[in-house]
Structure formats: C-alpha cells, structure tokens
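With one protein chain held back, the other chains of the complex are shown just where they sit.
Every chain is named by a letter (A and B) in the order it is written, and numbering of its residues begins at 1.
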Amino acid sequence: MLKRNRIVKFKEMLIEKLLLCCSLLSVFTTAAIIYVLLSESVGFFKEVRIIDFLTDTQWTPLFTNKHFGILPLLCGTLLTTLIAIGVAVPVGLISAIYLSEYATVKMRHITKPLLEILAAVPTVVYGYFALLFVTPLLKKFIPGLSGFNALSAGLVMGIMIIPLVSSLSEDAMHAVPMGLREGAYALGSHKIQVAFKIVFPAALSGITAAVILAVSRAIGETMIVAIAAGQQPKFTLNPLVPIETITAYIVQISLGDTPHGTLEYQTIFVCGTTLFILTFALNVISFKLKRRFQEIYE
Amino acid sequence: MSKRKLDKRMDSVFKAVGLAVTLFGLLVLAALLIDVVMDGYQRISWDFFTSYPSRKPEQAGILSAWVGTLWIMLTTALLAIPLGVGSGIYLEEYARRNKLTDFIEINIANLAGVPSVIYGILGLGLFIRLMHLDRSVLAGGLILALLILPVIILTTREALRAVPSSIREASYALGATQWQTIRHQVLPAGFGNILTGIILAMSRAIGETAPLITIGALTYIPFLPANPVAFSPESPYIHLSAQGFLDPFTVLPIQIFNWVSRPQKGFLTDAAAGIIVLLTITLLMNGAAIFLRYKNQKRW
Partner (left out) sequence: MDRDVIIQIEKADSFYGTKQILKNITLNIYAKAVTSLMGPSGCGKSTLIRCLNRMNDLVPRFRLEGKILYKGLDLYSRDVDITDLRREIGMVFQKPNPFPKSIYENVAYGIRIQGVTNGEFIDGIVEESLKKAALWEEVKDRLHESALSLSGGQQQRICIARALAVKPQVILFDEPCSALDPMATAKIEELITELKKNYTIIVVTHNTAQAARVSDFTAFLYLGDLIEVGPTGKIFTVPQDKRTEEYLTGKFG
C-alpha cells in the first residue's frame, strides 16, 4: 500500500509530454512562417536592390518593364486601412461607451452577440457587398467614382472590424473598477462626465490596444480589397480610383500560374514578409499594452 | 443655460447618438442580407446544389464547392480540435509559469493576429513546395487547422479557467490523478464553452478564402474528392479509402469569389446564391454558439 505505481506514473507523464507537444506546435508554426517567408525573400533580394524595393514608386512585376517598388502597394494598404479605421474606431468606441455605460443589461445581452455577427460574415461576402451594393450606391453621390475603388472597400472593411473595436474596448471599460465610477457619481456627476472623464481615460491603454489590433486586422484583410478595390498598384491617396493593396497583390499573383523559382513567384513571399512585419509589430505593441492594462486592474 | 442643465442635455443627446451608432452596424448587416437575398434567391434550387460549375451561368451549381467545403471542414476539425484542445489543456492545467510557457503564450497571441493570407503563403512554401501535397484537401485542411488553432487554444483555456478549482480539489482528494481529474471532471465541466469556441472557429474556417487561393485552389474542379466509403456487391462489400484527402478541391467561398470576378451578370446571381448558402451555414453556426454560451452562463 501507498507504493508508487510505475505504470500510472508513466502514463501520466506521457500524457503531459504529449500535450506539451501540442503547445509547441504553435512555436513551430511561427518558426515555419518566418522560415518560409525569409528563404524565398532572400532569393528576391539577390535580384532586386533593397533600396529600390523601398523607394521605387512603381510596382510592375508582371510587365516587361519590371519595377519592384513596394510603395504603391503600401500606399494602397495605408489608404484602405485609414478609411476602415475612420469608420470602425468612432463607431466602435461610441458603441462600446454606450453598451458599457448607458445600455441596460438586457440591451447589452441582445446587442453584443448581434454585433459579433458582423465579424463572423465571411470576407468574400463583404467583398461582394462592397463591389455590388456600396459602390453603386456611392456612385449616386460621387459621380467620379470608379467601379473598383479604395473607398467602398475601406468602408465595408470598417464595418467588419466594428465588433473588434467595440467588444475589446467594452471589455477594457468594464474592467475599470466600479469604485471609480461611484466616486464620481457621489460627487453629482452625470453619466456623460463619468463616461468620458473617468472611465474612458482609465481604460485608455486597453482601448488603444483594441484600436491597434483593428489596424493590424485592416492591414491584413484580403478578400474585400481583392474583390472591390482593384488591381492597379498606384502611388496615390485618392480613394475614388482603383488601387491595389499588398494582400490583393498576393491574391492576384496566386490566381495566375506563376512558376516556382521565378522573380514573380518570389514577390508573393516578399509581400508576405512586408505584411508579416507590419502586422507583427502592431500585434506585439497591442499585446504589451493589453498586458499593462490588465496588470493595473486585474 | 446652467452647466448642470447642459450636462443633462448632453447626457440624453449622447444616449440617443450611442443607440443610433450601435444600431448602425446592425442596419448595414440587414442591408447586406437583404441585398444578397434579393440578388440570389431565384437561383436557389435543387439543381444549384447538384450541378458542377459551368460556363453557362444558369446551369452552374455548387456541388463540388459544398462537397469540398465538407471535406475541408472534416480535415480541419480532425487536425485542429485535438491539437488545439490538447494545447489549451497543457497551458491551463499543466504548465508552470516559466520562460517557455511565457514564450508559447506570446507566440499564440501573435499567431491569432497573423493575417490569414500569410497562412496561405506558409502552406504554399511548406505543404506544397516542401511536402508535395499539391492542392489537396489535406493541404487545405492543414492550413485552415493552423489558422484556427490559436482561437481554439485560447477559448479552451478560458473554458478551463472558468471551471472552479474546488472541483479539481474534490477530485484529487478522492485519489484521482491529474489526468483523471482533467479527463473526468474538468473537461466535461468546461465542455460547453470549449464546444462554443470550436463552433466559432470552424465557422471562421468555413468562410476563409484567401489562404486557399494562395495555394492555387482556384482552379476549375468538375469532380469530387474520392469517396471515403464505397460499397460493392461482392466481398468485402465495404471499401475504405483515404484517397479523397489527396484529391484537389474547391470550396464555397472560392466558388463565390470565382463568380464575383466574372463580368457576366448571370454569374453575379450565382455568386449571390452561393453567398446565401454560405451565410446560412455561418449564421446557423454562430447562432448555435451564442445559444450554447447563453446556456452555459447559468452554472456555478
């Protein structure tokens, strides 16, 4: 009695190690992403000077006169992202404040899941919606609008990321201790003062983390821009004309049959690397901010 | 007007604005649903589900697309659920706080934010070039499994964290080992919430397009992956085959994208009809998840 059972012990240890392996898979995935991106990008930068890649204002890998300047694609990405954030941040934040400070519990229970559905709609559906509903609608007010444009793609993308901004910000505001609010109410403050002067500033780092994550999501969003924003890399901030984002280019080149080993093929990976660096940096900042926020209140 | 009165006025103004803005998103959602249904409902018919894509819009269907979606989802689920739940269990129940755990956690948080198209590029380099899986169901399933893995891990962890530690203690006090405690008490207690997470993750995978396009899945597929089970009149009567996992495929969102990018009006109608099918699946899954979450809230 009370003697160690070796078989049971061994089984327990085996299970733990097996589960550890599952967890290590995520480390492996990250490593594989970095390896795949870099190994092909290295080949690309043997052909194209890094300075040209960063400063050339033309991106024409599929033409006879090839240029490999990332700026037009970056510009397209920046443009659609700005428009999307312009929609998602104000709408998301106001919703969050409303839901966290004003709405009744019942209202919140009904509205939150409904808003989440906005994020669950497949992006290809949003692409269709942007191309065939929003653009024709906008054309009635903006006669010069092209069939493919950054504006409607960006607007629809903004709608898609509203729930991301609103639910993460609401979580942050929810985490602000009741005591802070009660203190202000006890001094005779109105809801609006409490919301904007107490809760909002207290939750600011959490809210910032949400906004940064939204930016990262917008930069990485693919199908909406691939369908509705066009395939013309242009170094412009005009939202009314066709442009191309980094992600849309990746889709465009994947659609053709680009032979492995060519420079065109390698552009997929260079664009992927650029995209990865951008989103990774934003995600890390957002993660750090969120941790700091949690350390304060939890 | 006094300051207090102004504040009071502002309060009610914001209340109205807040409500309007919150409802704005829902309004757009409604517009989207109405638009799609108006565009596509007349194409929904039995034939639409039983026909292959075609050059003639009025004869085109989604047979290969929905069967492919089924295959891909099966593969994704088989890979992602055990790996994701296993990883979640490890991190929540076993892992001690140390550098390795910290590193894994940051890793998962970052992976959750990597754009889906990057997973496609990973698949292109790893599964297509290196492992020569071609544009197969297996390659597609692997990519989507890696894509939704972080979501499943994070929701599993949350679900397990919500299981009160008193249940673990009770189990240990009866002489259960750690794995017995997890297997018989903690997992069943957290099951509802884990399932919610899995459904949401799978509903996301169903709608993913970009990563599958990246591995070149946008080719015309006028056939289905090989049946996993076939019957014959003679012995052994039932034949099992894994060949289907290695066959090429298309999925619903890719078929929709294909139709959206055609200039002919007829194909846009097909796209809208495809969207109706896809949205029905996604919304049903999300509805189920919301229902489950609601049901699970009322415990402890």
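The rule we apply is simple: contacts are C-beta pairs under 8 Å (C-beta built on N, C-alpha and C of every residue); 3 or more make two chains touch, one makes a residue touch a chain.
What you see is a predicted model, and the numbers here were worked out from it, not measured in a lab.
Asks: Write down which of B:Phe24, B:Tyr94 or B:Tyr172 is the residue touching the left-out chain.
Replies: B:Tyr172
Asks: If you put the missing chain back, which residues of subunit B would it touch?
Replies: Against the left-out chain, subunit B lists 96-97, 164, 166-177, 180, 184-185, 188-189, 299-300.
Heads up, the rule we're going with is that only the chains that are shown with their structure count from here on.
Asks: What whole-Å value do you get for the distance between subunit A and subunit B if each is reduced to the mean of its CA atoms?
Replies: Computed from C-alpha means, the inter-chain centre distance equals 17 Å.
Asks: Mind pulling up the subunit A residues that touch subunit B in the complex?
Replies: 8, 11-12, 15-16, 18-20, 22-27, 29-30, 32-33, 35-37, 39-40, 90-91, 94-95, 97-99, 102-103, 111, 113-118, 120-129, 131-133, 159, 162-163, 166, 190-193, 195, 213, 216-217, 219-223, 226-227, 247, 250-251, 254-255, 257, 260, 268-269, 272, 275-276, 279-280, 282-284, 286-287
Asks: Along subunit B, where are the residues that touch subunit A in the complex?
Replies: Subunit B residues touching subunit A: 7-8, 10-11, 14-15, 17-19, 21-22, 24-26, 28-29, 31-32, 35-36, 39, 82-84, 86-87, 89-91, 94-95, 103-104, 106-111, 113-122, 124-126, 129, 146, 149-150, 153, 177-179, 200, 203-204, 206-210, 213-216, 218, 253, 256-257, 260-261, 268, 271-272, 275, 278-279, 282-283, 286, 290.
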